[in-house]
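Left out: one protein chain. Kept in place: all the others.
Letters A, B and C name the chains as they come in the text, with residue numbers starting at 1 for each one.
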Amino acid sequence: MSYLFVIFGAVLVNNVVFVRILGLCPFMGTSKKLDTAIGMGMATTFVLTLASGTCYLVDHYLLKPFDLSYLRTLAFIVLIAGIVQITELIIHKTSPALQQVLGIFLPLITTNCAVLGIPLLSANFGYGLLESLLFGFGSAVGFTFALILFAGIRERIDGADVPIAFRGVPIAMMTAGFMSLAFMGFAGLDRFHN
Amino acid sequence: MTSPHTRQPDSVQRIMITVLVALLPGIAAYVWQVGAGILVNLAIATAAALAAEALMLRLRKRPLWITLSDGSAVVTAWLIALILPSIAPWWLTVTGVLVAIVMAKHLYGGIGQNPFNPAMAAYCAMIVAYPALMSQWPSVDGADFATQVHLILGGSREIDGITGATALDAMRTGLRNQNDVHSILGTGVFGFAGGRGWEWIAAGYFVGGLFLLARRVITWHLPLGFIVGMGLMAGIFWLVAPESFPSPLFHLASGGAMLAAFFIVTDPVTGASSSLGKFIFAAGVGIIAWIIRTFGVYPDGIAFAVLLMNICVPLINRATQPAPVGKRKSP
Amino acid sequence: MALNSLRGGIEPDAHKKESSETPIRHVPLPSRLVVPLVQSSQESARTIITVGDRVLKGQCIGEAEGAGIAIHAPASGTVAEIGYYPMAHPSGLTSQAIVIEPDGEEHWITYEPLDPATASRDELILRIQASGIVGMGGAVFPSHIKARSKTETLLINGAECEPWITCDDRLMRERASAVVTGSAILAHLTGARQILIGIEDNKPEAIAAMRAAVCDMEPVALKCLDADKITVIAVPTRYPSGGERQLTRILTGIEVPPDKRVTGFGVQCFNVATAYAVCRALLHGESMVSRIVTVTGNVERPGNYETPLGMPIAELIALCGPKPGTTRILMGGPMMGFTLPSLEAPVTKGCNCLIAASAELFPPSEPEQPCIRCGSCVNVCPIELQPFEMYWSSRAKNFDSARQYHLFSCMECGCCAYVCPAHIPLVDYFRFAKSEIRARDEEQKAADQARARFEFRNARLGREKAEKAARMAAKAAETRAKSAGEAALIASAVDRTSAAARTPRDRQS
Partner (left out) sequence: MTGIALILGAALGYAAVYFKVEGNPLAEKISALLPQTQCAQCGYPGCKPYAEAIVGGEAEINLCTPGGDDGMRLLAELLGREFKPRGAPVEKLKIVALIDEQTCIGCTLCIQACPVDAIIGSAKQMHTVVSRYCTGCELCLPPCPVDCIVLAEEPRTPQNWRWKYPATGLKVVAWH
């Protein structure tokens, strides 16, 4: 049950975008179209789950035994950079259009605070391997979820008579704000866990 | 001049006025049970909404009169006034109206183009910003008209004896204190279905809603979806553990449930487009509202639930787009 | 017989009585008749006369090209001119037309009548094409194409659901026997086993006349189909029940997808006026030279007029006495018709109705307001589309999205715009989006073709270059081989003297 709450909490209650306000760069950048959003979400899910697991392993079996926890951030950054590179190569091979669309953003996953933040958070929470993986996966699903919903709304706003000063990114930011407001409604739903 | 060259006499204005008329039974019950203070709030909200609408139309260089007179701003204003506590200070109402009209509505292009329900966005923003003020509800017969007006106009908020816990609050506090539903319902706050007095207001909204259905301003999918969604969740848990979960009737009669079922989820602009989509949308609002009421920290989850389902509308529309004649898969 | 209900639809004021109570009147010949070469939705006809020729009424003046139809002189007289005249089309463009000055003698030239029972099917169908018969409901699709395909059930469309129009009503009341005979011949041609004649129940006289005609069928018709295979059905009055697909659904329950023809579903649908024209052409040898036009609205003498094709619309309207306040003339009904850009345009085969519009009868539309997605349009759409979503996409010029909402299934019946409380001209947006998308598709096709041709040319140039290079290389090699041979001779002579002193590498160079 507590595993379920980890996922539930990560997807909805502490949604990485709307509540933790992490990973806004790809959130704004890749949400113009639903297809792009789904692609980016899947890429992030892949990277983030992998990164959570790998980071846990490195943290638990390498850093902690040798008392190197102060290197955690550094080590995680290197790990994530490597994983992102591999992901990029794979996407480059398998889906050229996605690669081009995500071209600017894939390297950015390296510096996507969500991808670094989630493994760090789970290290701080003292999660085990499975929990770390679930937390990483849940957060990434939350990210994807947010991205897809946001893309849907943006596609609709595209047709709206938005004041010129607010067209494009400003109204998207407003929308993200309203969505964040809506997600605040879930506050307190994760108190059964912990 | 292009076809069709003839049109049925109908207008957005007529639709909006019908909605306003349908709200009257609920408002009458409100005045009867809680006091006439709500009328002051309604007036303040209406004035603020019309002023904000006019200002925005002017700034955006859009035709002023035709949109101002369509009544949509008034509907938003009335809904905000009805979901905010009727003794909320005037500036709270005005701020809420501004959030609704300026931010949630006009920044998206005005009537018909906003993805979020303006009134609900205003409620959420207000409850996040002013949680204390937003939970001070007048108790039934607790304050006379003068006191209510005094409070609305920003008078010192000595509120002991004037406010009372709403049914949802009393139920939540009781349950947190490990009391069982039955003993909580025994306290004086509750009437035969929901909060004492408030259930009549809910009944007023219900009557108004039936009027809207009869006038074909709304379709049955939305109210029924909401009632089924909320009723189903409440019903399942109530049947399993009646001592810790109140009945579906309680949920549907308290808080803004009836207002939501007939006047809030039925906002066509921010809702789903197909019949099936409408049902899913409304049921989702009912389910999420119940979850937030039962497990969340906010007193009534309807506004958050509506916003959350507003977010899902594009996806619902995509998933439930009906096939045209002849394109349907044969059953 | 159980009827299926039309989905959606509206019930606008019928305004039928204005024109339906007087018998069909004949129109005096005008001084000039303008006969466009394009009279169907297919290829235009090929002129076979020259200016100055004398022609007889019903004489072929343009032969059918491809799937198109022949055109005929609507009156005897002289060919005065072949020139460009305004079309009865919302664009106001001109098209090539033959102008005939009638001599007033009305000398007919008719074909030999055919007996459907003995004439071959091909012969009959060719006659339909040669007589210039097209769908008279307004779509002007050549009837010979439809008659050629075999079908189970023949629908005869007498619904006439558009307000104001009564030409089919009057035709059925006065000439029911010929309509039934034409229908029976069409059933014979298409091999249909039964005929369903659908007439809206606001035309009780027409229904009665048609039923009487079926009971008392002519012998020639009885040779084509038994009377008990013909059913006259009163359908509920509800626009657009007279749409081909809508009537098909009402009478047979078959739902035809918007991108397919009804023909593929064992159903074929003809207008009553088309059936009448078939009867005249086959049994009397008369080509199509006139049609019944309802003239109504803001005129002194509304009614139905048997009008020679090619009569300038302005003259026809003038005959009916337009009242002051007439602002424009509508061609077709108020739901799907259009404002005529020019009254010089002639009466054509698809011209079923002319309405003189005034501000009282057709008040100008109120200003458009933003869509509130109220769903009224969804409720009335007979094709079960979501017009407001199509509108949202079309307005934002988001054409891919518009197509996803099945924009091309829309038949522009106008029900959505009729009920829209925000007074949005929805159909205008749909027409705009459709023509933009079509133009884009055309451009895309042209671009694909250009790319293919460009790449082919590049390949060709490359090949030519390679061939040239190869030729040059071969030539060079030949020359080199020649000189190399000479060199080799010398070298071999040298070699023999110093072979022992050289490495193999040196020898290669």
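Remarks
As a convention for this text, contacts are C-beta pairs under 8 Å (C-beta built on N, C-alpha and C of every residue); 3 or more make two chains touch, one makes a residue touch a chain.
What you are looking at is a predicted structure, and each value in this text was computed from that prediction instead of being measured.
Among the residues A:7, A:71, A:120 or A:187, only A:71 touches the chain that is left out of the figure. The chain omitted from view is touched by exactly one of A:6, A:19, A:51 or A:79, namely A:79.
Take chain A: the residues that touch the chain left off the picture are 29-30, 32-33, 36, 58, 62, 71, 74-75, 78-79, 81-82, 85-86, 89-90, 92-93, 96-97, 99-104, 158-161, 167-168.
Listed by residue number, the positions of chain C touching the unshown chain are 87, 89, 91, 93, 367-370, 395-398, 424-425, 428-429, 431-432, 434-436, 439-440, 442-443, 446-451, 453-458.
Simple rule for what comes next: only the chains that are shown with their structure count from here on.
Across the assembly, the mean Cα position most removed from that of chain A is the one of C.
The distance from the centre of chain A to the centre of chain B, with each centre set as the mean of the Cα atoms, comes to 33 Å. Per-chain Cα centroids separate chain B from chain C by 52 Å. Chain contacts: chain A has residues 155-156, 159-161 touching two or more partner chains. Looking at chain C, residues 370 sit in touch with two or more other chains. Interface of chain C with chain A (complex): residues 370, 392-393, 395-396, 398, 401.
Listing the residues of chain B that touch chain C in their complex gives 1-8, 10-12, 14-15, 63, 66-67, 70, 72, 109-113, 217, 219, 268-269, 271, 273-274, 317, 321-328.
Contact residues of chain C toward chain B in the complex are 7, 10, 12-13, 90, 163, 245, 249, 255-258, 260, 328, 330, 332, 334-339, 357, 362, 364-367, 369-376, 378, 382-386, 388-389, 404-406, 409, 412, 414, 417-423, 425, 427-428, 431.
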